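Heads up, one of the protein chains got dropped from this complex, but the rest are sitting where they should.
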Amino acid sequence: MSDLDQFRSETRAWLEANCPPEMREPVRDDADVYWGGRKATFKNDAQKAWFEACRDKGYTVPAWPTEYGGAGLSPAEAKVLREEMSRINARSPLSSFGIWMLGPALLQFGTEQQKLKYLNEIARGEIRWCQGYSEPGSGSDLVSLQTYGEDKGDHWIVNGQKIWTSYADKADWIFCLVRTDKNDKYRGITFMLFDMETPGVSTKPILLISGNSPFCETFFDDVKVPKQYGDGIPAQVGEVNRGWDVAKYLLGHEREMISGADGGDRTAAIGAILTRAAGAPLDPVLRAELAMFDVDALAYAAMGEKFLDEVKVGKAHPAQPNMMKYAGTELNKRRHELIMAAGGSAALEWDSSESSEGAKPRAWLRTKANSIEGGTSEVMLNVIAKRILELPGA
Amino acid sequence: MSDLDQFRSETRAWLEANCPPEMREPVRDDADVYWGGRKATFKNDAQKAWFEACRDKGYTVPAWPTEYGGAGLSPAEAKVLREEMSRINARSPLSSFGIWMLGPALLQFGTEQQKLKYLNEIARGEIRWCQGYSEPGSGSDLVSLQTYGEDKGDHWIVNGQKIWTSYADKADWIFCLVRTDKNDKYRGITFMLFDMETPGVSTKPILLISGNSPFCETFFDDVKVPKQYGDGIPAQVGEVNRGWDVAKYLLGHEREMISGADGGDRTAAIGAILTRAAGAPLDPVLRAELAMFDVDALAYAAMGEKFLDEVKVGKAHPAQPNMMKYAGTELNKRRHELIMAAGGSAALEWDSSESSEGAKPRAWLRTKANSIEGGTSEVMLNVIAKRILELPGA
Amino acid sequence: MPLYHDDDQAMLADTAAQFMGEEGAIAKQLRHWRDKGCKDGFGHALWKQMAEMGFTGILVPEADGGLGMGHVEAGIVLEEIGRNLTPSPFLTSSVMAATALGQGGDDLRARYLPGLLAGDSVFAVAIDEGAKHNPDRIACKAEKSGNGFRLNGKKDFVVQGASADMIVVAARTSGSETDAEGITLFAVPRDAAGMGHNSVRLVDSSMASHITFENVELDGDAVIGEVDGGRAVLNRVLDAGRVGAAAEGVGVARGSMDMTVDYLKQRKQFGKLIGEFQALQHRAAHLYSEVEIARAAVIKAQQLLDAGAENASLMASVAKAKAGKAAGLAVKEGVQMHGGIGMTDEYDIGLYMKRDRALAEFMGDVYYHAGRVAEMSGY
Partner (left out) sequence: MPLYHDDDQAMLADTAAQFMGEEGAIAKQLRHWRDKGCKDGFGHALWKQMAEMGFTGILVPEADGGLGMGHVEAGIVLEEIGRNLTPSPFLTSSVMAATALGQGGDDLRARYLPGLLAGDSVFAVAIDEGAKHNPDRIACKAEKSGNGFRLNGKKDFVVQGASADMIVVAARTSGSETDAEGITLFAVPRDAAGMGHNSVRLVDSSMASHITFENVELDGDAVIGEVDGGRAVLNRVLDAGRVGAAAEGVGVARGSMDMTVDYLKQRKQFGKLIGEFQALQHRAAHLYSEVEIARAAVIKAQQLLDAGAENASLMASVAKAKAGKAAGLAVKEGVQMHGGIGMTDEYDIGLYMKRDRALAEFMGDVYYHAGRVAEMSGY
């Protein structure tokens, strides 16, 4: 038996012993997802037990080194763990922008002390982070951000406003892009970390066309950010004024995350599902539209598989996630247009005596953000034109 | 009875007396179209009789003044004539770039002597013109033309090359854009007229993907163009170096002509025609595509009607022909894609024992030029963005 | 008739544009009533004002006290309603129900039209039985009962159903559910016993009802037109609804496009106005082209309907489908080009997307009407 087979059977046994049956059920609502942090509470004992078992084993961040709270698994071992968890439909023990975004940035750019402190806190679910990138005026042109940190010797005074800060109202700390040099567009941004309870920080949830959202506006009004935390831990990641390098690195991560998440994992023809749901043959022209869509969707599913296979062995073009993000989000928007069309007037119901949810129209409207968040479709096309097709001036 | 009613009954009687029955049949091949000119021959007596009757009445160019060979009809009278000719399916007595393009330019920019000479020659079908605008390097960027006329005192020596010169091999004279000042892009072009038999002029027909074409390449090799013809008739239209004004004026004419000619005048659903031709119900997905197309085509037919109505009373936006050209040519391309799809493998036949024509595939391929000639779709969209939507920097 | 507005129509368009732009504006009407959770989804005061302007009786013959105008004029009002997303019962009452009542007897007209002209009454039209528009299938049954009829069955997606003082109901008086003939139209008053409303708020915050009829007794006077001969009346009502919804759709498209083009001229990214980016310019120009064409199709359909032309119903479907395509494109491009703020409830562009979606379904979507164009054309 190879080492990997050995690891698989151990893992299977460990999961059997530690993953409670309730944690093998599909996620049904927000409370089923555990985000950790200061203010976190568990929905039930099973959630708590599962999280703690994983935390103690390093399985909240299996591939991180053990000294930072991970399990130090090799890529092959991490894949086996994912497969085995997926086999029993195990829920993720901990969701966290710390794991997905700040962690990779710290592993790449952090000082040893930063890594020891923050990565362990993240891995142990003790801190919940939010991301302060976008500003009302910046949009796709992220680097035009205006939030300014005035240098006051041992601290900055930060003033400005962020937008689209997911869960800012629930986060403990923020990783945040702050302009610290107004004379250099790219080399005048610092990637700062600070506490959301610092005086002068306030948040306001954003109501979307699809209804309530995790997004917030975040305001900084004379927020004092020390340059060092305690024993010489710098408040910024990377060097001062070189935060753009960190941000760029993370944007790549984000796009891969989003490109994987949208529209790519469906292998069943949507026309069949919608026809079943309608309980009768659909309008013939709509059926034809669904058929043409299903061709695109099933082809994209193959592309998703191919992309992941190529990523694994480093064969994918580094800008390919942009293509995946573009095609996947545009496809997902079309999918929901067709769901609405097949649903007819019933799909228009926003609230009624039976339901005040309007799940279908809200989901449909929510997809409209897919091609905006994480880089607009237009930016994706620019990147493909420049980096893959190598068109001039792109 | 109003004057117009009077005119209508007179016209009807005149047509009855002068338009031979053969000239009321649809045009079947190239020889059915009379283009006039030095080398012209008539296909038959009916064609000759009809042409000469119209010529003598001024009906080759009914709206031109009588002193220039026209009938001096008012717009309302000209409309009545068109209606009455269309009622009996009368063929056009004379086709001519002189009528469609050079004539309007001369009426606007010509000297009195130029008008007297050339307009009468055009109206009487004595001269056949071709248009020398495009060059291999210029394309949409017409003004970048390189054909150069060197000033030699009383003449120019013209060298260069034109492309897409329709019927250059059959034309007597050319109206041609020639650079006469290399230092001013826009104000360094002269709109010259010269004889195609001048030594140094040669032509070569262009073979298209759709087969033989009226288009030629035209070469100028030390062509000597005098600055005056005979009694002080200038060789150029408008001022020297101000030919771009004339060309721009004519481009507007050309676009209106093309926008009217393509895709706009069909009011019957193509799906019905193709289904009848197939002799069996079409594939249901193809039927749906045809239905979606027919919605667009029938809506565009209404737009065509609205556009003409608005043009008549000066209500149309001056850049609206660009919109019509864009939408009409794109629609026509789609129409022929669907004709090909409905025709299946039979529509692929280029030549066979029954036919060496390949009419369907040739017509299909020919439509691909619709969105290129007379201003590309991209240029049309630029113009709409700039002149109608008034977008910045467009 | 030329395909543009004559002087009188142009004047009406100015009046309607000014009125809807001021009184019917998004902040004043749509947002106001939506944020109040208003059970009607529109304001009765505005409806009264529309009556004072004469709009409510635009299709009512002069003999009945209306303006005696046509679908071109009704469409002028609807385009401005669409452009301002003005919630009102105009389309169901003044266009569709008024078209039905125009085929009714003197008693019916005398009973219902004065309330419409005064802006006191609201009407609805109940056709569909199911989530997708399908007027070829009418199962809802009206059986003879004494001098009148007894109505049983259900109707779905009855826009303004719960607010309506009278509902035009298409019911079956003979034959089976997909028969063309055997349909009768009834004017059912709101207080008819046995009628159940399940009122739902739609995505555009308008209200629609699922209505059940349980032994609803109607007297003979409630019949609009001939018993069993209602298909012809229904077809008129449908064409009026199609062309009316198409006109409103073109208004939605133009409102959304204008707002978006304005935004392209204001918003900066990468040091440029985003309207300077050629990719967006071309998409905006293409959108303009689609909206213009849709508008031409709608005016053509209105004129044909007013002229009683043979191909009016075909063109009504072309107009509804093309307006749906153009408006759908306009709101999608609108939200995308607005970027993140286009997704926020605070900005109006999302409201256009929601209204477009509801209007797209109303009286049949683009797929239904494309299919109808094919069928009517014989393929």
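Going in written order, the chains are labelled A, B and C, and every chain counts its residues from 1.
Convention: contacts are C-beta pairs under 8 Å (C-beta built on N, C-alpha and C of every residue); 3 or more make two chains touch, one makes a residue touch a chain.
Fair warning: this is a prediction, and the values are worked out from it, not measured in the lab.
The chain not shown here is touched by just one of B:Leu286, B:Ala301, B:Ala316 or B:Leu391, and that residue is B:Leu286.
Check A:Ala13, A:Leu207, A:Ala272 or A:Ala359 against the missing chain and you find that the one touching it is A:Ala272.
For the chain missing from the display, the contacting residue among B:Trp50, B:Trp164 or B:Phe293 is B:Trp164, taking the whole complex into account.
Remark: the residues of chain A touching the chain excluded from display are 268-269, 271-272, 274-276, 281-282, 287-288, 290-292, 294-296, 298-300, 302-303, 305-307, 309-310, 312-313, 315, 323, 326-327, 378, 380-382, 384-385, 388-394. Residue positions on chain C in contact with the hidden chain: 277-279, 281-282, in rising order. Across the interface with the omitted chain, chain B contributes residues 134, 136-137, 139-141, 144, 163-164, 206-210, 278, 283-286, 289, 333, 340-341, 343-353, 358, 361, 364-365, 368-369, 371-373, 376-378, 381.
Quick note on the criterion: only the chains that are shown with their structure count from here on.
For this pair, chain B with chain C, the centres built from the Cα atoms lie 44 Å apart. Taking each chain's centre as the mean of its C-alpha atoms, chain A lies 58 Å from chain B. Counting partner chains per residue, chain A shows two or more touched chains at residues 284-285, 289. Counting only residues that touch two or more partner chains, chain C has 367, 370-371, 374.
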